[in-house]
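All protein chains but one are shown at their positions in the complex.
Chains: A and B, in written order; residue numbering restarts at 1 for each.
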Amino acid sequence: MAKDKKEIKALIEKLKGLKTENMYLNDFFHTWKETDDEIAAVFTVAEILRGMRENNISTKVFDSGLGISVFRDNSTRTRFSFASACNLLGLEVQDLDEKLSQIAHGETVRETANMISFMADVIGIRDDMYIGKGHTYMKTVSEAVQEGYRDGVLEQRPTLVNLQCDIDHPTQSMADMLHVINYFGGVENLKGKKVAMTWAYSPSYGKPLSVPQGIIGLFTRFGMDVVLAHPEGYNVMSEVEEIAAENAKKSGGSYKRVNTMEEAFKDADIVYPKSWAPFAVMEERTKLVEEGKFDELKALEKRCLENNAKFKDWTCTEELMKTTKDGKALYMHCLPADISGVSCKEGEVDASVFDRYLVPLYKEASFKPYIIAAMIFLAKFSNPSGKLEEILEKGKKRIR
Amino acid sequence: MAKDKKEIKALIEKLKGLKTENMYLNDFFHTWKETDDEIAAVFTVAEILRGMRENNISTKVFDSGLGISVFRDNSTRTRFSFASACNLLGLEVQDLDEKLSQIAHGETVRETANMISFMADVIGIRDDMYIGKGHTYMKTVSEAVQEGYRDGVLEQRPTLVNLQCDIDHPTQSMADMLHVINYFGGVENLKGKKVAMTWAYSPSYGKPLSVPQGIIGLFTRFGMDVVLAHPEGYNVMSEVEEIAAENAKKSGGSYKRVNTMEEAFKDADIVYPKSWAPFAVMEERTKLVEEGKFDELKALEKRCLENNAKFKDWTCTEELMKTTKDGKALYMHCLPADISGVSCKEGEVDASVFDRYLVPLYKEASFKPYIIAAMIFLAKFSNPSGKLEEILEKGKKRIR
Partner (left out) sequence: MAKDKKEIKALIEKLKGLKTENMYLNDFFHTWKETDDEIAAVFTVAEILRGMRENNISTKVFDSGLGISVFRDNSTRTRFSFASACNLLGLEVQDLDEKLSQIAHGETVRETANMISFMADVIGIRDDMYIGKGHTYMKTVSEAVQEGYRDGVLEQRPTLVNLQCDIDHPTQSMADMLHVINYFGGVENLKGKKVAMTWAYSPSYGKPLSVPQGIIGLFTRFGMDVVLAHPEGYNVMSEVEEIAAENAKKSGGSYKRVNTMEEAFKDADIVYPKSWAPFAVMEERTKLVEEGKFDELKALEKRCLENNAKFKDWTCTEELMKTTKDGKALYMHCLPADISGVSCKEGEVDASVFDRYLVPLYKEASFKPYIIAAMIFLAKFSNPSGKLEEILEKGKKRIR
């Protein structure tokens, strides 16, 4: 199954045809800020790096250097994906754990950004908890290190990778899409495929919106028919819906919102049932946290959970799966899922459905480290195809 | 004292005579699941790696790659030993700290095992707290990554190193044995030596059984007379005692259990006095934790500590040491020890005894990183002696 060197060479040739100049020394915030060529380049480099690793070729392009990870929310998966990506390229990960640091004692974001960047080549940030905060934080860090570089404080300008913000989750949506491309045998086979991004019930509260937003913002670029379904009140950001609609128009696909899981699943080729919090609730929560109103926060949580509970029938059952294309749509999830009868009493998906898709789900996740590595690679080399050719020719062994 | 290159070459020659094929791409769980050749190979590779480092030869065989450490119990020593071993071979350590991760929120072991392994070459696990759990956990992880590899999720199958489970503590017992081999001037000098593995009083409660079990399970393979001594009720697992008895028979040594420290110490060449919890108590504790009965858990602890206190005279005194072979048996401990009048009022050993053996104790501990590195090395190279010869010839400097 692993790619051979000829296939890797073909991918490098493909990369040569893509315009990626603007990615050089730049950040990766939202997929919709990148051109089609740039998106294609990330997929291509990810496949090349994976192919090289499968062939025991070292892709360590940094002899030293740091990858800084800033996690303002816990995450095993993203943490390990970022660490893997950095290691693959030769960067050592250094975690900025805010609970361990002086940040809690009033350091400004701008100052800290410079203080951690003296030898940083890349900064990966996850900050998805509060609406209107995550992306803003990342922009502030980006500007701070840009100024630090301009002013001679930093010798290099570390590039940022958005590991999940309040708006988009590009490393997730792109890993998901690379999985889809592989599953359907090529990007050219995606036109006209129906994708159901749907809300699903979970006994927990306040899951970020960046996954559904990321999916509708990216998947609409491939000529697919993307359907978003959720109960009343569980809206995502309207700005992202507008982007999705525009994307669909340009790509010859479609985007629409429907009110039932049934309608979304009907004849779908891909289903992505997943819980999230209503945008309005997330906004209120952010406000309450800022104002330190923790009693009201508790009340909000209670109210939100009660509301969620009205929609326990929004769950991915075997019956629903039967209504999809040939009864065998590709089931997707960013993991971990709330599995009914396994990780919770009632959740997002039937255990039998989840189990049947275990291997595809793991494969879906396996693309993330390569997507992150590709984003870093394209931001760090002005001539990425040339550099990759050089690595391939040299053929230095990873395990010597 | 450091080995010269000629001695290193001789060790490589010795390695060539040992059958190690089954170690390749395999896990290391319990010493008694490994053949005599495999055990000898670990010692030999450990000595070779140490010799190379002493000669400033870099043994970095991985250009990139991750060593994942999963610690379900705190440990400075084992953590640093694993990190040192990984660094020696070129792997970067990434810790899976369950308190920081989503595991606590219901992720299954199987899923997490795959999610952390996309670029993992080795996984080191310490899980020694609950009887019937640690080894089972490790087996589950091992099977999960095996399946992940088979299904194309993982490009490589990370191998597991048991850094301490409920049954065995192979990196400890083998570091201990390599110390013994060096102390007595060779494995050929061990036949007929008497080893006293004895319980000792400690004011703490619930120390794992894997150390005494590891020692009787390994030391009985070298033709020594191994004696286990403990107060009534402080039994270790009977399965391991059976293994010890069989080993002793095959190796021409002996294994027996006695009821007093005095009998065990009498004419002993080696003494290893150390506290542990009774197997039955550990079983009960595990059950109570599983059932969430924390009040009863407290009662159990109280009862256990009271029972321990009946055996305060089980302590390694100067008087007892005088009864050993020529009054100067080798005193061993896995550290940290409970030293009477130093780290506690009454403990496992007299301060004067402990102090006299400080240097040997530190040396004993110093073998652990090399033992771990040897286990990884033998699991990762199909022709370990060939690879080591290549490294020696190349002679790349560690400090350049």
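In the analysis below, a residue touches a chain if its C-beta (ideal position, glycine included) is under 8 Å from a C-beta of that chain, and two chains touch if they have at least 3 such contacts.
A quick note: this is a predicted structure, and the numbers were derived from the prediction, not measured.
Undergrad: Who touches the missing chain here, B:T108, B:T286 or B:S366?
TA: B:S366
Undergrad: For a quick check of understanding: of A:E21, A:E111 or A:E188, which residue touches the chain that isn't displayed?
TA: A:E111
Undergrad: Among the options B:I8, B:A46, B:I68 or B:L88, which residue touches the chain absent from this view?
TA: Reading the full complex, the residue touching the unseen chain is B:L88.
Undergrad: For chain B, which positions touch the chain that isn't shown here?
TA: Against the missing chain, chain B presents residues 1-2, 50, 53-54, 58-60, 74-77, 79-81, 83-84, 87-88, 90, 92-93, 335-336, 342-344, 359, 362-363, 365-366, 368-369, 396-400.
Undergrad: Identify the residues of chain A touching the omitted chain, counting contacts across the whole complex.
TA: Contacting residues on chain A, toward the hidden partner: 60-66, 92, 94, 96, 100-103, 105-108, 111-112, 114-116, 118-119, 121, 148, 151-155, 380, 387.
The working rule: only the chains that are shown with their structure count from here on.
Undergrad: Determine the centre-to-centre distance between chain A and chain B, using the mean Cα coordinates as centres, and give it in whole Å.
TA: About 41 Å, centre to centre.
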